[in-house]
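Missing here is one protein chain; the remaining ones are kept as they sit in the complex.
Going by the order they are written in, the chains are A and B; count residues from 1 in each one.
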Amino acid sequence: MASTKIGSFPHGAFIRLLPIVPCVPIVLCVALGCERDAAPEAAAQSAEAPALRGYVMARWHDEIPHEDPGECPDGLNTTEVEYFPEQWKAYMAERQRVREAEGRFIRWDHPLLPPDACQDPLAQPDPGYLTLDGPAKVAGLDLDGIASTSRGQGEGEGDVEAGANACAHDDFTSPTGEPGIDNQAWRLMGCVRGYRPNDLMDRLHQANTMIKEGGYAILMEISGMDDPRDDDAVEVQLLSAAAPVTLDAVGEPMEQVSFTAHADPTYHSAWARGRIEGGILTTDPVDLRLKIKQQTQDNAVYLRDARIRAEVDADGRIEGIVGGYWDSENFWSMMNDHTIGGTPQGRNAAFNRGFMCAGLHHAIPRVADGHPDPETGRCTSISTALHFEARPAFVIRPQLAAVDRAGE
Amino acid sequence: MRGANRACAERSVPSRGRSGADLREARSSPSLVVAAFGVFAIFAPLLTGCGAGDAPGVAGGPVAMRRLTESQYRAAIADVFGPEIEIAGRFEPDGRRDGLIAVSSAFVTVTPSGFEQYEGMAREVARQAVSEPLRDRWISCQPSDPAAKDDGCSEALLRRIGPRLLRRPLEAADIAPRVAAAGRAATELSDFHAGVELIVSSLLVAPDFLFRIEALEDDAPPGEPLRLTGASLASRLSYLIWNAGPDDALLARVAADELSDPEALAQEVDRMLASPRFEAGVRALFDDLFQFDAFDELGKDPIRYPMYSAKVAADAREQTLRTVVDHLVEQDGDYRALFTTRRTFMTRTLGPVYALPVRTETGWEAVELPASGPRAGLLGHASFNMLNAHPGRSSPTLRGLFLRESLLCQSVPPAPADVDFGLFNADDDPKLRTARDRLEVHATHATCRNCHKLTDPIGLGLEQFDGLGRARTAENGAPIDPSGDLDGRVFEDAASLGEALAESPLVPACLVENAYRYAVGRVATLDERPLLRHLERRFEAEGHRIAPLMRAIALSPAFQTATPASGEGQERS
Partner (left out) sequence: MTHRITRRRLLERSLRGVVAGAGLSVGLPYLEIFLNANGDALAATGAPLPRRFGTWFYGCGMNPHRWNPSEEGAGFALTPELMPIEKVRPHVSVLSGFSVLLAGETNHVHRTGVIGTLTGGAPTTTTENDGPTVDVLISDAIGGTTRFRSLEMAAHGLPKDSFSRRSESAINPAEPTALSLYLRVFGPGFTDPNAGEFTPDPRVLLRKSVLSLVAEDRARVEKQLGQADRARLDEYFTALRQLERQLELQLSAPPPLEACRVPEQPGEIPISQDVDHVVRNHEAMARVLALALACDQTRVFNVVFSAGASGLHTAGSPDTHHTLTHEEAKDPALGYQPKATQFVMRSMEAWASFVEILASVREGDGTLLDQTVVLCHSETSDANSHSVSGLPIMLAGTAGGRIRNGIHVRGAGETTARVGLTLQQVMGLPVAKWGFKANETSRPISEILV
């Protein structure tokens, strides 16, 4: 049985993606980004306003609400355990039996269970999927510049015709009352148990577990920031780091640490044009691929047209939101591509979080709101928002990093 | 010649630093002082000069019996059995006297629990040393039967390692009982190497391994100073220059009784100074002088100093030692310039404390501290500033005390027993925001002022660095004023305090005094004072470089001779 891929984007070299990056001319990377890569050191050592300022993300996680998450009048999504109770009961008994007799775990793609939809999403019929519908508050950015409503619900002022880049969707209101928030990822996951307040994902975020346990480390560099309150032309780059953050004596990510950026430039964004007005940094959109390696996952998150809105504080820390469009295919992969020792674990991860892979697969195109396919007109990305907190650090370009030069 | 001698002898012993009262208490009885003067009188006519040329021919003070420090113990094992041997155990505290562990080592003893540790470590080292393949490093003979004893092979390997561990040629009494006991063990356990283990253990718990026992030749003509035995002199040399025991070449000189020949001695000293091991010797001297052993017990309040970790502390210590060794040995530089140089070394662990980027992912890289920054010279290093501070804040008093005692060789009296700590409500007072404000009580209260005027004004010069050694310009929102004066020399900040130290004639003189203490394991006697003056001049004349200073100490007559203290009953065999 063949699986259906949602969207199809090239996964090759970073440069191949550039033609589809809006607002960032190729010449920018060539002229500025690559040249800067060559010698950031001398500047960073100077005590004057440095040409380049580096940061490490002390926090970086989905914007999901701790409270007032919005209503799920039909309840939460079910898992396979409830949907196929007989098969799962038999499977769990067998799992326990083998474990006791042989001290090992049987696979999740086991004949006693229905086919594993996390590996092959069309192997099961669509069981349906509950999205978070109706008005709700969630943080994020207004990515498409309009307050949209979905086609047919009609009471909003904007709709699908208004945004050339938008498939039909409802916008949210931010916790501070700002309308037009594009965050379809929350609409998709808002009625999943593991994403509810104080449940799995929220707890991971509150405890900052993924960064502290080294699941990912993300760097940022800002070029040309003369005044952290007001500067009409800065440039910003986001990069994966080669090694995890360093924790201090109270367990918090440490400032002023030197990080080597990831050796693969796929995980360095292009330099985004930005500006600071009254201490608020905003940037133009760029594409973003960042390495994620945590627990059962070794993957990279792919956001398209990602942009920053954040506040620069007096200590040089920057806190705010990265909003962008999460590539649908990548979203699916991030939800399901889990393995332990080569054995697929997506099914395990799905019931830990509280959804069914088959349902999620069919729900993704229903909520997608970005990057319509020119031929089919179907959207291929999902608006989302990430919360981040950046602290001063040093970004070392991999070609300049030295392993054990020993100072001799 | 005579004139120069007289000038040298007539130079008064300055009041700076310690005098007769600082002599080792155990040996500072009035009779010793008398005896010391007596010897001086006898040898005065033999003095051969005191300019930048020959050292004055004064006799050295009393010999010492020094317990190996932890690092010396480790070096001995690594030298003989290889660096792979793991030494795990608890060493007894080394203590510190007259500013140095090297002096304290001549006072410390071995307690029952300390001996248990030595015995356990000895067995563990022996077990590793005879295991495959480490044994091949040092066991050159093959036993005729590995399951039986082989006295010939046992004796051969004992003769190989014994002199290295005991730092002297072996005597018959060292050999026969050990070979016999090894034979019994091999037979009992049907294992030749069990006997070898026994030999190794027996050397490693022996008093003449654990202690460096200095002995004197007994054949001096009447009126001549007593010379150290060749083996004792060799140990003095190798611990001064390498902080390790004599190597085979040096022991060969001892066996051939060649060290009494001045030319042969000079050749050996030059060979040792040219050896790569000289770095370890210089490192050990400064680790001791800077009291860096205190790093082993350092702790910081994690809330106030979240960047602190044991690794940060270890790297801070290493940074300073690396800078010292690089400057004094690699670059053969002027000691005084250590207080102004911006060249140092950095790791990724240490980088955050300095807020500097570090390219090297693991290990060290050389860096030049930013000229616009507050740091220059050793005093700007995190090491001193975190060590001479409290767990939760900086301490101008501790920093000033360190500068006075360790870098200037000035003594600061201890705080009076009846000090009124009620004068300090400073921490709770929101008006007193900087350390300078809070220490005002020291400056205004007569009982405090006498001593704190020595420490606080210069310590306040380092207030640009917090209790971890991170740079700052303000404390509790109030700007920090790091200016002051060092005995009349005005400075504006930490960097210019470093310049003031680099200009001070006391700084090189103090290193000479400490290096001599370090070399002989005690403070200089009154007799040896002219030698110190001489060494100071030599140090200056040779550009304040460390190798010539070590050479001058090693070749001075006082280093090679000793005064038997009266009433001490030095027995001569």
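As a working rule, contacts are C-beta pairs under 8 Å (C-beta built on N, C-alpha and C of every residue); 3 or more make two chains touch, one makes a residue touch a chain.
What you see is a predicted model, and the numbers here were worked out from it, not measured in a lab.
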Chains on display which the left-out chain touches in the complete complex: A, B
Touch with the omitted chain, as defined above, among B:84, B:116 or B:224: B:116
Hidden-chain contact residue, picked from the options B:139, B:157 or B:198: B:198
Touching the absent chain when the full complex is considered, from A:137, A:275 or A:293: A:293
Touch residues of chain A, complete complex, unshown partner: 79, 81, 89, 92, 96, 99-100, 102-103, 193, 196-200, 203-204, 207, 209, 212-215, 243-244, 247, 249-251, 293-296, 298, 340-341, 351-352, 354
Residues of chain B in contact with the chain not shown: 26-27, 62, 65, 86-89, 107-116, 119-124, 171, 173-174, 177-178, 181, 184-185, 187-189, 194, 197-198, 201-202, 205-208, 210-211, 213, 215, 302, 310, 564-565, 567-571, 573
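The rule we apply is simple: only the chains that are shown with their structure count from here on.
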Computed distance of Cα centres, chain B from chain A, in Å: 56
Touching residues on chain A, where the partner in the complex is chain B: 41, 44-48, 54, 242-243, 246, 248-250, 252, 254-258, 260, 392, 394, 396, 400-407
Chain B - residues contacting chain A, complex: 300, 302-303, 305-309, 322, 345, 348, 351-353, 355-366, 370, 372-373
